[in-house]
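As you look at this complex, bear in mind that one protein chain is not there, while each of the others sits in place.
Chain naming follows the written order as A, B and C, and within any one chain the residues start at number 1.
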């Protein structure tokens, strides 16, 4: 097995880039929507054969075992080439959870199935009334013999209609003194009568989000991950590693690239006012990348990131939105037009980018919530 | 005595404009600072002779008796010609208070002295810790025989160092159940041992604001205006008429005019990016004026203005600040230079305008406080 | 300051228009039409015609109500409030704006006013970077060749009113939608409507007017439509704000209505102020356009209105989504419909950056002319 971490950064980057450019299907580059598994299955098989499905997992579980520095390079190259994340909830969320908190039996059973995509996972966190505020969770799981019986509703469950399993936070002790307590982490099959999935149509007409209803759905007690009533802590541990990725420059950088080629094609750079706005946006992205590097360096040195990493997400999502506003401005009379706009030999779906940028300031803890957190945890401002 | 209200608006405007253009001293136009009385005494005498010192006062007290429509024209013309407000606290604040709440004896004594500027007034509202929040007032006035004995401190008292009298809010009942109660309105002489004035230097080096310290200062009980402990209500009545003036477009319009001539002289309009920013600012001012007219029309129809009039102040002060930022931008390498900058035959004191714009979002109830008020009183948002 | 009589007339007009749209189903009707794939409802067009809506700004002697653009703005605001998909502003501003100025005797004028005919105006052409300044669509020997773009209401119209170039200068011609050699491509818009791209190859068309008058009337009509589109955006923004205000008063987070958080409150205040400024400015513009005969000043006023309205609508609808949180991103809540309609109306006839430039240039020219 290759020890990727022993490579120089440059070598490793070359290796990853070479593989992606050679093997990643052209038609899947910069996909404007989240694919169903069938659409990317072919690519997944290639990754699986190569052993590159789970870059962050330890090699003993079938991962690449990359350290933080190499991991960042891996993701940077994926983003650079417009590689779709695929159906990566299993690899990104469930796997690390099981690796960290699961029993040996759970590891043996679930991890290989994640890598092969025999199981396709979705994440059941948000509920109506518990979005940015997970403590309000109301979906219950009650013990009944060897099973949990689950009742309640999840919402904003990405691609639930194309998943075989769900990993979810459920309330297992309704009488816990603090709301954050009494929450547990369970795995459940979607393929049972008590689970109903309804897709949510977004304002752009996409259907990647779902509501999931649980009406006496069942899952074996052995599908509890970690200790009973300790789910909150585990979920937070999982989220903290995500916070730098959600603040990565890639979305904004890609959008800026699209804006630039579109604007060139439309001759928008002939207008000095547009040039100034573009320069502002481009500098916002470049300077954000400088701050991102500072946090990435911390990770690479093996340090833990503090709450201040949230500022990356605030900045980059708002920047992303401004860039897509500029695309609409550059589109002029076509600014309300659905679908790709052709300019020269470039085709840019201006509205799709605009819509994609909208929820970024809402999900992953809205930017308002992030500001609340920063003001308390970083600036120490009083209640 | 002329019945100004009987004139057509156009006639009246012509009359006012004619007088100002003929009589107002050129060197006092667009004065960048608040003058001491001596500096404008000559102009005041002219106004006094003409009987135009107090446009809003009823004719019986020596005012012009203008209705709301004529009053707006009067002020518009003053602002258009860059006429200094003079030392108008007596006319604008004390006079209306005495006319509305004073005794006949108080009227007979004080009003003529205001018109002649024998007495020059300053306003003692703000205190350290009670700026945007008047209910916190701590300056006490205790009854001692025929006098009030005053102890405490006022701050931000405009031109107190050039005033003979102060009208002030004082706490007369420290045990009142609500903080807004137990406050009274008294008049006092500045010329006594218990009153000490210290000027405050602002960041631009001006000294128009003062601190006033009261150490067993005295004023006769007959200088109480209105009922004891009812000062809060009276102050509010006085402020409500001020709210449209504080939101008038004039400051921003004047600044825009200065910006335009300065930018033309510097060739800043050759830059399309500057043109766009200028256009934004100019449209912000024009569109604000449209909203201002809507409120002014309400006044002219004799309606009372609601809390929503505060939106004028929020908009125009922030607009004023943006305009002065643009002046600094247009000044380029001279943007940090103190004093008038000469361009062609125009001379503009860019920094003075910039400094002047700063406190407008703070005084008269900071814009944050105004937004609090609007969200509750106009939008009905909950606590 | 408008006369109180006129003010009262406009108030009554606003009331009856609001009642009419509310009875028809408000924004719910617009959603149903979109879901059904229909762009607008021909029956509603007839009903609006009967109610006199299209003729508000047409002089009385030409069969209208003669209430001016100010009244057109009242209608447009109400259209915006319920995001009605009928091309009301295009009809009042462009279709009737051209016909009443160039051929007031033409029977289409009366039919359009009455809602009995549909007529889409084709005047813009596509250039490499957006709208082209040069018209290449030609009219000769009774036939059209070339193309037109961004035609509002092209789907389902009976006739096109086309501005084309002829040997003697610009002409206004009428072509049937079903005419030979006319290919209409619909480009789907964010709000479920479409804009038509027309391609003519020897398409027969009847000449209605020609010469410099056509150019003049077109400029005036475009100015009218621009200012009315601004009014439509004002109504849309106002309603989007109201919906959002209601939402934040009721929706709870951390066991409190989100409208009790100071940050949300101040943002709501800013949106409110933006709406009020836009409304005051656009209404003032329409009033002043009614009293103004100089075409270039009218155009500048229209640009001022559209610049403000687009800025306001952008801020209000984008912030409205954010204030709604995740549900704002779904199609289940109406607020998304307002965002989508604002996108389309902002792009149509020029956005704020475009109109600020036009406005400033016109201001400079007027200044230079003085």
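Points to keep in mind about this one:
To be clear about the criterion, contacts are C-beta pairs under 8 Å (C-beta built on N, C-alpha and C of every residue); 3 or more make two chains touch, one makes a residue touch a chain.
Please read these numbers as outputs of a predicted model, since none were measured by experiment.
In the full assembly, the chain not pictured is in contact with A, B, C, by the touch criterion defined above.
Summary of contacts with the chain left out: across B:40, B:296, B:351 or B:381, the touching residue is B:351. From the options A:41, A:60, A:118 or A:286, the residue with contact to the chain not on display is A:286.
Note on the undisplayed chain: of the listed residues A:57, A:232, A:315 or A:363, the one touching it is A:315. Where subunit B meets the missing chain, the touching residues are 126, 129, 131-133, 155-156, 200-203, 205, 209, 266-268, 270, 273-274, 321, 325, 328-329, 331-339, 351, 354, 358-359, 361-363, 366, 368, 371.
Within the complete assembly, residues 269, 275-276, 278-280, 282-283, 286-288, 290-291, 293-294, 297, 300, 308, 311, 314-315, 368, 371-372, 374-376, 378-383 of subunit A touch the chain that is not shown.
Annotation for subunit C: contacts to the undisplayed chain at residues 261-263, 266.
Just so we're on the same page, only the chains that are shown with their structure count from here on.
Once the centre of each chain is set as its mean CA position, subunit B and subunit C turn out to be 43 Å apart. Chain contacts: subunit B has residues 275-276 touching two or more partner chains. Annotation for subunit C: residues touching 2 or more other chains are 264, 353, 357.
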